[in-house]
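The block underneath contains the structure these notes are about, expressed in structure tokens.
Showing chain A:
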Amino acid sequence: MPNAMAREIAQTGTLSGASDEVLSLVNPLTGLANDYLNVYNEILLLLEFLPSMPEMTDDALAWQPRGYCEYFEQSSIPGARDALHAYDKLDPGERAHFEAILARLTEIAVQAQNTLAEEFGRPDYPDSIAKSCEETAEVMRVGLAYVARLINEGRSATNSSATRGTNNGC
Partner candidate 1 sequence: MSFEPAKISVHGAGNALEGFFSIKVGDDTFGLPVTRVQTIFRIGAVTAAPGGPPDIVGLVNLRGKIVTAVSLRRRLGLAPEPGGTADGSGSLAIGIEHRNEAFALLVDEVGDVLTLTAETAIAPPPHIGRRRAKFASGYNRVGGQILPLLNIDAVFDFAEDR
Partner candidate 2 sequence: MDEMLNEFLAESAEQIEAASAQIVAFERNPADAALISSIFRLVHTIKGTCGFLGLNRLQKLTHAAESLIGQLREGAKATPAVVSAILAAVDRVKLMLAELEEAGREVEGDDSDLIELLERHVALCQGAVIEEAQAASEPAKAAVAETHEPATGEATQGKRAETIRINLDTLERIMQLVSELVLTRNQLIELTRHKDDDSLKSPLQRLSTMTSDLQDAVMRARMQPVERVFANLPRMIRDLANELNKKINLVTEGADTELDRQLIDLIRDPLTHLVRNCADHGIESPEERLRAGKPATGTVRVVAAHEAGQITIEISDDGRGLNLDRIKEKALALGLTSKPQLERMSDDEISRFIFAPGFSTAEKVTSVSGRGVGMDVVRENIQAIGGSCALTSKPGEGSRFTLKIPLTLAIAPALIVEASGQRFALPQHSVVEAVGLNGGEHKIECVQGSKILQLRDAVLPIGSLAELLNLTAPAERAGAPEPLAVIMRVGAQSFGITVDAVTDVQEIVVKPLGGSISHLSNFSGHTILGDGSVVLILDPNGVCRSLGLEQSRETAAANDEGPQSAASDKTRLVHFRAGSGVDKVLPLSSIARIETVNSSRIEYSNGMMLMHHQGRLMPIVAAAPDVAINEGDNTVFVISPYGEPFGLLVDSIVDIVEHRLDVEIGGDAPGVTGAADIGGKVVELLDIAWFFDLLHLPQERPKDRKSRLLLVDDAAFFRDMLAATLQAAGFEVVKAGSGAQALGHITRDPHFDAVLIDVDLPDGSGFELVTRLREGGARAEMIALAPYATRDIVRNAEAAGMAGAVGKFQRNQMLDLIHACIERRQVEAPESFTGVAA
């Protein structure tokens, strides 16, 4: 089902209260902003580098998951407000699906953190965690790729017909 914001754009050609920057931050197709993925990219990078740079362990352990709203509320980039506005207008089903995937990503990241914490004091660190970091990174990449597709393309092709027309100026 097209979200309210997409419909608004399709009907009126603009989004109430939108500035030019919003249209580049929030994907009108899906109402989501992929800027948010930075939250997970951060821990992913840390995990990837950890085996060769164990001094990053503190940063890795300090990483905190943040929800979509939390992220944009704390963000000062232009358009953050509108990202929140758009998220609010999302179809509840779509939002729930999106959040379920994020929850799983968070779970994986937190599990990895636990393993780090356990192994940290041991003598063969960081070699002991090399394999698990690699595997966690692989799995997170799969999840992030899926979320990115959700944000950039939406759940199914049929969703987009109305708005695609508008975006192309037809």
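Keep in mind that, in the parts below, a residue touches a chain if its C-beta (ideal position, glycine included) is under 8 Å from a C-beta of that chain, and two chains touch if they have at least 3 such contacts; residues count from 1.
Selection criteria: all candidates are chains of the complex that A comes from, given by their letters.
Predicted model only: the values in this text are computed from it and were never measured.
Note on chain A: across 1 or 2, the candidate touching it in the complex is 2; the others do not touch it there. Of all residues in chain A, only 97, 100-101, 104, 108, 135, 138-143, 146, 155-158 touch candidate 2 in the complex they form.
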